[in-house]
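Once you've had a glance at the structure underneath, I'll fire off some questions.
All protein chains of the complex are present and in place, except for one that has been dropped.
Per-chain numbering from 1; labels A, B and C assigned in written order.
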């Protein structure tokens, strides 16, 4: 049952996000406006009921209401109602994309073959190193961006230092939009250095994460386990992540 | 003999694909239309005969006809005939590019020095981790794309959420076409974060695959073997991958 | 006290850089010119005083004045004064971005969890290998850039060999601005080879750094230590990096 509900939730979240997407595509919205609106209302009513049910069924509703997911649930449900009171508030529908984060919660509970958590722990272990790396990249970008502003000036699109820093990051990360490009010889020479720098330092985060993975791999190779939990909340303490076959809350012992 | 036939097949596949390519280049097609058409017919007749020969020679033709490669063989041979009945069906000739997949089959049988299979097993082992990674990237793209749509709006080319998500993936993967670029300061700031994020998370698939390779390497280092098989199909059970010197099918024992 | 002063210094450096950035954004400069100018003067006076205090308090001022950071401190403080004497010298304000380098000094002293130094030693160990790599990339760029110049010629933007080399590096590092793109078939074919080459050789610096990290990791895993030092200079020998609780210079024994 809990598993089935999770699956339904999963598909309704995807559906609700696709609906918002399609509404912003003019051709589709013009042709199928009525169908989209009806589906929109179905989804909204479902999530409204789910929201109320959650609040009613657990003993400490405030804890849920002001939790991270509680706020997302509320904020992504309310805009459709608001759109009948406030003109233009339909734009807020787009915040529903955040509801996708709930999928992470569903997935977190499933912990399929432990892979996600393995990824997570490798990233957590290399957190500080990556922070140092991003820090160095940012300072480099400010300095190089300022140099490019001095060298190129207004003509080539380097109209201000922040814009110049934006260009530097576009180049350093090898994205290279091409909306701003250096025109002077000196600017192109400096750009060349920035590119080779960016090409080289991409090795650093890769090196960090890989070293972490290789080590992590050995440790976790034998501890892979398939655990299936569901999103049912304990009516007493609102703890989540109970086993499918659980009859009592693992946290407070209350019957589920 | 089987080896020689495979080589001929290999070059005819390449030739047939190059022919289709050249036909779409207007200047070449105008000048050498006759030569291309003649070669086209030669290749088509060869593959038609090969197709019929395969059906006739094996005992369970239906199994082959509805197999993956059977459908590709049929679909990439038929369009030229169709083009005399249906106008415009010549466009279908392009599906012949799929015939290139047959090269994989030829190569799979050769298994040169075991490298390809080594690559394959490393990728297979990291399959679920890469799926989780792509999943996270997609959800991130939807959320960041929606944010960019709200921030940038219609003027800068972010005309709908799907288009905005397209831009986010272009940026996150460091491709950076530059057909759509953020114009507002807030949009450029957000773009900067997306780029650094993309620059950082490229480390994750690399880390996964590298860790897998390092481990895989040790295991397979001594098991490298050169095995040469051909694409001859058993007339009785249509099994493939017989050794060049085989006289009986390894699967059913039928004489080849 | 020393720690507090470092924090203040940290935020004033950030503030002074942000001020210079904002001054180059026309809309902001026009509206808030007065506020920016006042803040500018506050920051400049602070750094002027800090500069003078440093010179006065230590015994060998010349050593500091001509040191790397001494020159940065001077050059990033003087432009505002100069702007009243020389027209246009306000442009020099931008050199203040180099003051950000002082943040590295503050951070170097903190050595938070040893991560930065770990990164540094891994990079130092792979220094020569990366130099060889960049060297090969540069020679490749010159040769391929010259080939592209011969193939494409003036029409497509490949107006000179240096410009053609610039394009080659843009392509080889997978940045791809798109300001210059090959137009002939042969040029596009050559570009394809350059791209696949660039896609492949990005593996080399990554491989170098990762191998270094993996080894480095094992060695340094147990030697992580949190050391907090401050930027206070010894009045006698101007040595920096004293412990917060130090009462004597670790270098010459002078009281702090």
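Note that in this section a contact is a pair of C-beta atoms (placed from the backbone, for glycine too) under 8 Å apart; a residue touches a chain by one contact, two chains touch by 3 or more.
Every value quoted in this text rests on a predicted model; they were computed, and no experiment measured them.
When the whole complex is considered, the residue among B:65, B:156, B:175 or B:197 that touches the unshown chain is B:175. Note that of C:33, C:124, C:215 or C:254, the residue touching the chain absent from this view is C:215. Checked against the full complex, the one of B:38, B:119 or B:186 touching the unshown chain is B:119. Counting the whole complex, the residues of subunit A in touch with the unshown chain are 174-178, 206, 210.
One chain of the complex is left out; on subunit B, the residues touching it are 17, 20-21, 24-26, 91, 94-95, 97-98, 100-101, 103-104, 107, 112-113, 115-116, 118-119, 122-123, 130, 134, 137, 162-163, 165-166, 169-170, 172-179, 202, 205-206, 208-210, 212-214, 216-217. Not every partner is drawn; the one left out touches subunit C at residues 128-129, 132-133, 135, 139, 142-143, 145-147, 149-150, 159-162, 165, 171, 174-178, 181, 185, 188-189, 191-192, 195-196, 198-200, 202-204, 206-208, 210-211, 214-215.
Going forward, only the chains that are shown with their structure count from here on.
Distance from per-chain Cα centroids to the pooled protein Cα centroid is smallest for A. Contacts with at least two other chains are made by residues 133, 162-163, 165, 174-178, 202, 206, 208, 210, 214 of subunit A.
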